[in-house]
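A single protein chain has been removed from this complex, and every other one stays in its place.
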Amino acid sequence: MSYPAGLGIILATFLLAPVVGGLLTGLERKVIARLQGRVGPPLTQPFYDLVKLWHKRPQAANRIQIVYVYAHLFFMVTSLLAFLLGQDLLLILFIFSFATVALILGGLSVDSPYSRIGSQREIIQLVTYEPILVLLVIAYYQVTGSFMVSQARSLEQPLLFTLPLVLISFLPVFIIKVRKSPFDLATQLHEPHQELVKGIITEYSGPYLALIELASWYELVFLLALVSLFWATNWVGGLLLAAIFFFAVTVIDNITPRVTYSWMVKFVWKVGLGLAVVNVAWLYLWK
Amino acid sequence: MKRRTVIPFGPQHVVFPEPIQFRLILEEERVVDAIPALGYMHRGIEQLATVKDFTKTLYLAERICGICSVMHTLAYAQAIEELMGIEVPPRAKYLRTIWAELGRLQSHLLWMGLAADAIGYESLFMQTWRAREVVLEMIEFTEGSRIMTGSITIGGTKRDLHAESLEFLLHKLEHLEQALNDIYPVFSDDPLIKQRTVGVGLLSKADAIKLGAVGPTARGSGIAEDMRLLGYAAYGELDFQPVVETSCDSYGRMLVRVKECFQSIELIRKAIAKLPPGEVLVKVKGRPEGEVIMRIEQPRGELLYYLKAGGDKSLARWRIRTPTLSNLPPLVHMVKGARLADVPLITLSIDTCIACVER
Partner (left out) sequence: MAWVSSARKRSPWLLHYETGGCNGCAIEFVAALTPLYDLERFGMLNTGNPKHADILVVTGCVNARSGRVLRNLYEQMSEPKVVVAVGVCACTGGIFHDGYNLAPGADKVVPVDLYLPNCAARPEAIIDALLTAADLLAETRRRDQHAHQRAPDQQG
């Protein structure tokens, strides 16, 4: 990759990704409201929320909590940046998990039962989806013969045709990561109905909450980019795939209640992990 | 010993619009014990009744609870009428029945919405509350206001229903029935809802009797108990059977309430068909004297009033025992051993009305 192009991607990541992520969040809230027969907030609502939160008086339970919030945002931005620069997929997912771990540590650093139990649930979620991500990387390596993200662009046919089951098993991971029903166990950003109040983010307020919100936008863009990897040969296909995923998740969010974590682990490991393993095994035998 | 966490569940909490506190003692995510703390909504209504004029106490009774306000005025008016020996005109009795059933409808729909909300099913919550607005429209059209209507009074009712109001009611009931027909299969068949409710919050029939459960909580455990069978107002002339489920869990209690909505619609239709002509209000003179016990069926179960009057302007004693108070011991029994994620649903499954309990 040429030097100016790389610089362009870095700038775009910093400036464009939050705009796209914010608009997508706004779109998602609007779609959910329409599905429920409501008018819903304007498309630019997330930006109002962000600016408002940023200018509220900061309040933190302890200093270390603040460090973890910044770490969360930093790792989230870094993983997106590395992805767009076409770096090592294994490394990227590793950094991505780091972002979640930072949030968990932040939640555990406070002596609030809501935050603590929220963090414990987040750990369970991490354990639940991490094997699928590892299998995704393995499958990716089998098809492309490389861990580099940039390799996917030079394939003859999209990854989707060789890894359809892995893509399906990625759906629950996506739902867990964007904290949507039925797997919104640890916290929800915009729906308040939780036995744990706000779970892991209960103790954050003002600007720190704004940072978590911002990180969630980067996260959304990163996850959608990861989905579009499955059709990386053609940018139209990639966008289409990401859009289908996005709306599927929004609709699923709307038609399911929250499940308990034991059910989630069972379901994701049986169905999600099962599908991914079948796909990987099939690649081994068929090749 | 495992590490125990204490979670203050309430008094301010999103799944509850009302303040009650449960100190949940957890081992991991399992509840070992629940200690309810009451008193956040105490207003001293029973004491106020001994100071206020007994006719004004009617309005106080209405404001015991905003969800079942009609039921409380009905019980109070009936109690005073029994004390003073007033015979209410038959038309007024039918009107009271219609309004009581409308009140039950809106209360049950409200509960269904909150229950959906408690298990994180936001879309269902919105749809149920949309159907509830139809009921509120009926209440507003026939009674003049959404919540505090003041339509039932001592000696009859303050309003009469004209032919066009009745037509409006019948028309809207059809709307409501359609909406409920859409909602019912979701509550009864949705696999994820079943997964969250079946077997959660078990209360066996024996336990329900022992701990004194009333209303839908008792009926969900297979006890056919319904105070409406006493035949107060016009219920004696409307033929109906209580809805009973035998699954003894949150799912059963949920189904009881959903099915009772259809039952209420039927009762309103029957009452409108049988509505006799005539006056709706008789004049009340004198002051009450003596003692009386009045029991009626609230949306949440049996409501018991004990009134004692000594011929004064105000009552000597007014004791209110509300259904939620009777259902609290079963609730504490159910919550023990439950998962934290199920606590909101179990708590809601008895349809807590803290405003009633604490008065």
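Going in written order, the chains are labelled A and B, and every chain counts its residues from 1.
Following the convention adopted for this analysis, contacts are C-beta pairs under 8 Å (C-beta built on N, C-alpha and C of every residue); 3 or more make two chains touch, one makes a residue touch a chain.
On a predicted model such as this, the values are computed, not experimentally measured, just so you know.
K.L.:
Pick from A:P41, A:P131 or A:G237: which residue touches the chain that isn't shown?
P.N.:
Result: among the candidates, A:P41 touches the missing chain.
K.L.:
Which subunit B residues would touch the chain omitted from the figure, given the whole complex?
P.N.:
11-14, 17-19, 39-45, 47-48, 51, 59-60, 63-67, 69, 110, 113, 125-127, 129-130, 132-133, 136, 146-148, 353-355
K.L.:
Of the residues in subunit A, which ones touch the absent chain?
P.N.:
Within subunit A, the residues touching the omitted chain are 29, 33, 36-42, 45, 47-52, 55-59, 190, 192-194, 197-198, 202-206, 209.
Note that in this section only the chains that are shown with their structure count from here on.
K.L.:
Going by the contact rule set out above, which residues of subunit A touch subunit B in the complex?
P.N.:
Those residues of subunit A that touch subunit B are 35-38, 113-114, 116-117, 120, 181-182, 184-185, 191-197, 254-261, 263.
K.L.:
Enumerate the contact residues on subunit B facing subunit A in the complex.
P.N.:
Listed in rising order, the residues are 5-9, 13-15, 26, 29, 116-127, 130, 190, 192-193, 195-196, 339-344.
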